[in-house]
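Omission of a single protein chain aside, the complex is shown with its protein chains in their original locations.
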Amino acid sequence: MLNKTGIPTQEQVLSRFPEQKALIRPKAILECYEDIPCNPCSTSCPFNAIEIGDNINKQPKLHVDLCTGCAVCVPSCPGLAIVIAQIKGDQAIFKIPYEFEPKPQKGEIWDGVNRSGEVICDAHIESVVINQKQDHTAVVTASVPLEFLHDFVTVRVKR
Amino acid sequence: MKRRQVGSMRVNEHPILKFPEREKIAFIFEGKKVYGYQGDTIASALHALGVKTLSYSIKLHRPRGFYCAIGNCASCNMIVNGKPNVRTCITLLEPDMVVERQMDKGAIK
Partner (left out) sequence: MIQKELIIIGGGPSGLCAAKMAAEAGVSVLLCDRSLKLGGQLIKQTHKFFGSKAQYAKTRGFDIAKILIDDVIHHPMVEIMTEATVVGLYPDKVVTVYHNDTYIKYQAQTIIVATGASEKFLAFENNDLPGIYGAGAVQTLMNLYGVLPGQDIIMVGSGNIGLIVSYQLLQAGVNVKAIVEAAPTIGGYKVHASKIRRLGIPIMTQTTIQKAIGKEHLEAVELVSLDDKWQPISGTEKTMPIDALCISVGLSPMHQLLSMVNAKTKFIPELGGFVPVIDDHHQTTVEGIFACGDAVGIEEASSAMMEGYLTGLYVTKHLHKEHPEQQKLMEKYEYELNMLRNGPFGVKTKIGLEKLRRGETHAE
C-alpha cells in the first residue's frame, strides 16, 4: 500500500512506536520504511540511539532506552520522516519538522492532520524552534488529544 | 511588511530561499513599458508579468511558451533589440531592452 499511495499501513506505523509506558519520556518515531542509502539520523544522534550500521541502505533502528527525545534527528532526516512523541496525561505531545511559510506561532490552534492528509483534530502549538543548525527546518511542538497518538503526523493552518 | 512585487507571478514568501530586494529594470515589450528585476532573464521577467506566449510556431502559428529553461528547445526565441532568435530563457534582462515576439524564422533587418 505504501508503494501505491505513499501512506504506511497501521501495522507499519505501530511497529515504529515503542510501548505506551516508554512514552512517558519523549521518544523518536522513525518512519523510514524503505531501504535507501541514507544515514544522517544515525550520525546526528548525540546519544547513539539510532543504529543503521555499515550498510547505509538499512532502515534505522531506535534503541529506546538510549533515546532522550532531544529532537536533533528531526531536522536531520532529509525525508522529514522523524517525529518525537510523548504522552502527558490525556495529551500526546509531538515535535515535528515544518518547512513552510507562514510558520505556526506559540499559542495558536492549527488543524491536526493524519498520514492521508485528512484533518482529524485540533493541534495546540506549544513552541516553534528554528536555529542555524536546523538549516530552515523548524521543529514545532504540538499537543493533540491522546486518542490520536498513532494518527497525527503534522499540522496545517486552519482555513 | 510585505514588499510590493513587480509581476503578479512572483514568489511571495519562501521557507528556504531568500529573494533579496533587487533593482527594478524597465524594458519595452511589444511597444509597452514594463518592469523586471536585475538578475531576471528576459523570459522569467515576462513570465512574472503573466506573459505566457513567447513565440508562435512557424507553420501552424501555435502559441509556444517557456519550456526547458536551459536554451535547448527554442520555444522562447524572441527578437531582442532587433536581433532575432534570441533564447530569452538564458539571456539576462538589461535596461531599455526592446523585446518583441517573432512571427517567422527570424530575419536580420
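Order of writing sets the chain letters: A and B. Residues in each chain are counted from 1.
Everything below uses one rule, namely that contacts are C-beta pairs under 8 Å (C-beta built on N, C-alpha and C of every residue); 3 or more make two chains touch, one makes a residue touch a chain.
Because the structure is predicted, anything quoted here is derived from the model rather than measured.
Remark: the omitted chain is touched by one listed residue; of A:44, A:68 or A:91 this is A:44. The missing chain lies against chain A, touching residues 2-8, 31-40, 43-44, 55-57, 76-81, 99-101, 113-118, 135-137, 153-154, 156.
Residues 7, 9-17, 19, 39-41, 44, 47-48, 52-54, 57, 62-72, 75, 89-90, 92 are the ones on chain B that touch the missing chain.
Definition applied: only the chains that are shown with their structure count from here on.
Chain A makes touch with chain B in their complex at residues 99-103, 136. On chain B, the positions that touch chain A within their shared complex are 13-16.
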